[in-house]
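Take a look at the structure below.
For this view, one protein chain was removed and the others were kept in their places.
Our next item is chain A:
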């Protein structure tokens, strides 16, 4: 399992990431915590060259991807450099505890 936490609706089956008390699709409050399997597809990706915080301003920048997980939700991740849209990736937690998208 990926360590990336999601929520799932017990009524309609919708799965999402941002914590809520009820389902954004059907309104049911039968919400439970689930862990993402980690499989997903790159929806978009950018290489950030100018960081919003000085401590993140690394030479060459860093990649951020939006990945559509196999369970349905789109989640933002740090990413391996060089990923392209449509590519299959595995999402897990990196050493910093943040979601990281990789090719293997």
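One rule holds in what follows: a residue touches a chain if its C-beta (ideal position, glycine included) is under 8 Å from a C-beta of that chain, and two chains touch if they have at least 3 such contacts; residues count from 1.
As a convention for this text, contacts and distances are computed from a predicted model.
The listed choices are "Aminotransferase", "Putative hydrogenase 2 b cytochrome subunit", "Acetyl-CoA acetyltransferase" or "L-lactate dehydrogenase complex protein LldG"; the UniProt protein name belonging to the chain that is not shown reads "Acetyl-CoA acetyltransferase".
Summarising the interface, chain A meets the missing chain with residues 16-18, 43-54, 56, 61-62, 64, 66, 74-78, 85-86, 98-99.
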